[in-house]
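Every protein chain except one is present and positioned as in the full complex.
Letters A, B and C mark the chains in the order given here, with residues in each chain numbered from 1 onward.
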Amino acid sequence: MLSFECDYNEGAHEQILRRLIETNNEQLPGYGNDKYCDLAKAKIKAACGRDDAEVFLLVGGTQTNQIVIDTVLAPYEGVVSANTGHINVHEAGAIEYSGHKVLTVPHEQGKIKADVLEKYLEIFHGDETKSHMVYPGMVYISHPTEYGTLYSLDELTALSGVCKKYDIPLYLDGARLGYGLMSSGTDVTLKDVARLCDVFYIGGTKVGALCGEAVVFTHNNAPKGFFTSIKQHGALLAKGRVLGIQFDALFTDDLYFKISRHAIEMADIMREMFIKKGYKFFIETVTNQIFIILENKKMEELKKSVSFSFWEILDEDHTVVRFASSWATRKEDIEKLSDLL
Amino acid sequence: MLSFECDYNEGAHEQILRRLIETNNEQLPGYGNDKYCDLAKAKIKAACGRDDAEVFLLVGGTQTNQIVIDTVLAPYEGVVSANTGHINVHEAGAIEYSGHKVLTVPHEQGKIKADVLEKYLEIFHGDETKSHMVYPGMVYISHPTEYGTLYSLDELTALSGVCKKYDIPLYLDGARLGYGLMSSGTDVTLKDVARLCDVFYIGGTKVGALCGEAVVFTHNNAPKGFFTSIKQHGALLAKGRVLGIQFDALFTDDLYFKISRHAIEMADIMREMFIKKGYKFFIETVTNQIFIILENKKMEELKKSVSFSFWEILDEDHTVVRFASSWATRKEDIEKLSDLL
Amino acid sequence: MLSFECDYNEGAHEQILRRLIETNNEQLPGYGNDKYCDLAKAKIKAACGRDDAEVFLLVGGTQTNQIVIDTVLAPYEGVVSANTGHINVHEAGAIEYSGHKVLTVPHEQGKIKADVLEKYLEIFHGDETKSHMVYPGMVYISHPTEYGTLYSLDELTALSGVCKKYDIPLYLDGARLGYGLMSSGTDVTLKDVARLCDVFYIGGTKVGALCGEAVVFTHNNAPKGFFTSIKQHGALLAKGRVLGIQFDALFTDDLYFKISRHAIEMADIMREMFIKKGYKFFIETVTNQIFIILENKKMEELKKSVSFSFWEILDEDHTVVRFASSWATRKEDIEKLSDLL
Partner (left out) sequence: MLSFECDYNEGAHEQILRRLIETNNEQLPGYGNDKYCDLAKAKIKAACGRDDAEVFLLVGGTQTNQIVIDTVLAPYEGVVSANTGHINVHEAGAIEYSGHKVLTVPHEQGKIKADVLEKYLEIFHGDETKSHMVYPGMVYISHPTEYGTLYSLDELTALSGVCKKYDIPLYLDGARLGYGLMSSGTDVTLKDVARLCDVFYIGGTKVGALCGEAVVFTHNNAPKGFFTSIKQHGALLAKGRVLGIQFDALFTDDLYFKISRHAIEMADIMREMFIKKGYKFFIETVTNQIFIILENKKMEELKKSVSFSFWEILDEDHTVVRFASSWATRKEDIEKLSDLL
C-alpha cells in the first residue's frame, strides 16, 4: 500500500535517529537544561539571524499554539485567525479550552489579506460597544496555510505592518515551515519570518522529527514565566534532550532545509504528473500538499492501492482529495502512483 | 561526573531504540491509529489481566494527570490528594489550570491512609454548607509515592474500599510504577493495581522510554470523548507510533519488569552501602529512591564529583538529599560512588 | 432628554418595588432558600405548564448563558449559535472563558433555520476528522433575537425536531422573552417554549426587574451539582430573596405578561409613527425593538434631544439605529418623539 496521506507517515530522518543513538547513554539534566537544547537553540537563533530571539522546544503543534496564544494574550483578548485556520477547525477547541476566543476573518486561499485584517480592526475599534466584545490581541496565520498556499513577502510585510499599526503581535504557525521556505514559488526566507513576526514556530513533526516544534519569540519578548506556563499546560518534557538532539540535528548542515527541499522536489514531480494525466487542481499550491479533484469512481478505485486524504465533497460525482509529499517520499513510490492514475 | 540525580538522566533502553529504528521507514497512520499502538495496548491489557480495560498512550506525567483528572471529574468536583502529592506541589498548578481544586489531606510517608480519607469524606458529607464547597470527586495517590514509599496490598485494598463506599474513583499515578512493582518490599502486583484502581498510568519516561505514559481505565470507564479531550488539551501526538512502539517494546518479554528490577537491585546495593558507611536515612524506602541525611560539609564535597537531588534542609548543619537508581544505572558507577562516600 | 436607547433605562416596576419594601424586614434564609424563591419557582412552573421543570434564579443574562452552557456541555463540546448570537458577539468571550467554543452558523434575520442547522450537523457527523474538532453539544437561540425577530411555532418546532434527532439540547435565551410572547405577530406561547426547549431563561432585567433571570430546565434535566456550579461561577446571590421577591411579583396576576404587552403596544405605536413619517426599517420586527435607517444629518439632529442606539453604518450617508420601548415607556414620550421626527 502506497501512502501520500500526510507528511507524518514515517518515523524520523536517519540523521536524527543516529544522533539519538550516539547520545543515548550520556547522563543529561532534564527539562531542557541539557547542552543539546542549548546547541539547538543557538543554531536556530543563528538561522533566524536574531541574537535577541528566545527559543523554546515543545512537543506538538496544537500544544504549541495553545501555549503561545494563551500566554501572549491578555485574559480578555482573543486571537484573529482565518476561518480556515487550524486553530479554528482542527484543534478540538484547544484555544477556547485555554479561555480565549478565536476571532475569525474570511480567508483567501487560506490566507488573511492585510486589507481584510485592517478593516476588521478598524471596525472593531470604531464600535461603541467594543468593551463588551473580545479584544483582538494577536493575529494567527499559518505558512504554508492549511491549503498549502504561501504568503508572498509583500503580503507578509503588509500584514506585519497592520499588526504593528494596531500594536498586535503577529504569530506564524510553521508546522510545515520548511516546505514553505524551500518552495520554488516563494520569496520569503526564515530571516524574513523572524523579522516580520513577533513569534512563530518551526515545525519538526512534519519535517523529519519524531516530534517537536521550536517556538521562536523574535525579540526578547517571551511572556514572563513562560517555562512555568509550559509545565502548567502539561507540556514540559522530562527528557528535553529528545527535542534538543532532534533540533540540533535538523539545524546542523542545513538538514532541515535539505530535507524540506526534497519534499518540494517530489511534490513538483507529482504536480507535473497530475497535469499530464489531465487531473484538475482544486487549488494551486507550490508546497508539499496537492489538492486534486477526483471522480468518485476513480477515487474508490485508487483507494485500493494508495492512501491519500479526503478533503471535501465537491459535488455529487467529485471529491477533493489531498496528496502530500514529505522529507521521506521515495521517487519510486511516485512512479508507482503514476501507473495507477 | 557521576549522576544519581533522577531516573530520567539517560535516553531510552536499547531495545526501544532498536525497535524505533527497525520500524522507522514503515508508513503508518497518525494519532495512535497504528498497529504498534494496538499491540502495545493489547499487551498492557493482558499484563493487567483485564479484558475490559481501555488504554491510552500519552507523552508525559503532568499532562497525563491533568487530562485524566480533568475528564473524570465533574466541573464542580476536585481531587483529593496527599498534601505531598505531585499534583499539589510540582506540576505548576496544572490541575487548577484545568479548573479543579486539589483537596489536600495530611500524608503519612507520602501516602494517604484509608482512615484519614474516610474521616475527610465523612466530615465533608456531614457539613451543612457542603454545597458551597468543592466536592471530592476522585482520589489521587502515587505509587511509589514522592517519598519512594509503597502502599501495601492491605493499605491499597482499604483505600479502594473507602473510595467504593463513597462512589469516588481511585486514580494511581504510576510515574515510577515499575520500580514499585519490582521492589523486594512489596506485595502489590500490576493485576492488583488494575483490580483496585479505576484508572492509573504506567510510567514510561522514568522506566526506560524516551517519553510516554500508558493510561489504563480499568473497566470500560474511559470518559466519553476522551480522544477529543486529549487533542483539546494539546496532548495528541501526531506520530502516535513513537509511543506505541516504545510501549510495545516495554511489554514484550517482560522488558518493563526486567529493567525495573535492575533499578531495584542497584538501589538495594546502594542502600547497603549507605548503611555500611554509617549514613542515616531520612525515610526508609524499598524502591529506587534513597533519601539520605548529609552533613553540609560532606554534601559540598560530594557535589564536586556526583550529582544528586536536593530534597530539603533538615537543620543548620544537615540536608536531606536524594539518590536515585534507574533502569540505566551501572554497577561500576555505584562502586565509584562508594569510594567517594 | 428622551431615551429610547434600550429596555433597561429605568429601575423596576412599582409593584416589584412595593413587594421589596413590604418584605424588607422579614428575616429570611440566604442563597435562594427563602419562601419567595419557592413561590416564584412554583408560579413559573405553573406558567410553563410543566410540573417536571426545575427553576433557578440568577442575576444577569451573560452570567446565565455562561453557567447554563458550561454546565450542560461536556468539556469537549461547543455550542452552536447564529453568528449574530449574543454569546458570539457581545458577551466578551464569556463562553470561551468557560472553555467552550461557540460554533457559528449563518443567521437569517437573527434566527437559525432548521435546515441550516441540520446541514451543519450532517456535515459535522460525516467528517472523518470530526474527533479532532469541537463537538456540537447544544444549540443556542435567542427569542426575540438580537434583531428583534421571532421564531414562528413552525420554525421552533422544526428546530427542536433537528435537536432531538441529533440528541442535542436546545437552549433559548429569553432576555426579552416577554416582549416576544406578547407580540401581536407571534403564535408561540410560554408553554410552547417550555415544551420545545430543554432549557431556557425568562428575562427579568429587561422586563421590569432591577435584575434577575429565571432559568427553566424543562424536564428534570438540571445538570448535577448545578447549585454548586452557580457558586463556583461567582453567581450565587447571598440575598436570594431579591430575585425571589421580584419573580414572585412578576408571576403574580400576570404582571410579567401585562407589562410586556404594554411595551409591545408602545412599539406598535412607534412603528406606525415611523411609517407615517416615511422612515424606512432596516428589518421588520414585531417586538419592542425597532431598527430604523436614518440619514446621518437627521441622526445628528435627533441626538440632541433623544437617545437611541447606534446599530451599524449602512452607507456613507445612512446609519441604522435602534429605538426600543419597554414596560416603562410613557405614551407622552412617544408623542414628544413624534414631534422631533
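Everything that follows uses one rule, which is that a residue touches a chain if its C-beta (ideal position, glycine included) is under 8 Å from a C-beta of that chain, and two chains touch if they have at least 3 such contacts.
Treat the numbers as computed from the prediction; the structure is a model and nothing was measured.
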Among C:Leu39, C:Ala235 or C:Leu302, which residue is in contact with the omitted chain in the full complex?
C:Ala235
Provide the residue numbers of subunit A that touch the chain removed from this figure.
31, 70-71, 74-77, 99, 131-135, 224-225, 227-229, 231-232, 236
Extract the touching residues of subunit C with respect to the undisplayed chain.
1, 3, 5-6, 8-12, 14, 17, 20-21, 23-30, 59-67, 91-94, 97, 205-206, 210-211, 228-229, 231-239, 241-242, 328
Even though one chain is not shown, subunit B touches it at residues 75-76, 78, 89-93, 96-97, 99-102, 128-129, 131-134, 310
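Please note the rule applied: only the chains that are shown with their structure count from here on.
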Taking all residue numbers used at the subunit B/subunit C interface, answer same if over half belong to both copies and different if under half do.
same
How many angstrom lie between the CA centroids of subunit A and subunit B, rounded to a whole number?
33
Let me have the rounded angstrom distance from the C-alpha centre of subunit B over to the C-alpha centre of subunit C, please.
50
Note the residues in subunit C that touch 2 or more other chains, in rising order.
75-76, 99, 131-134
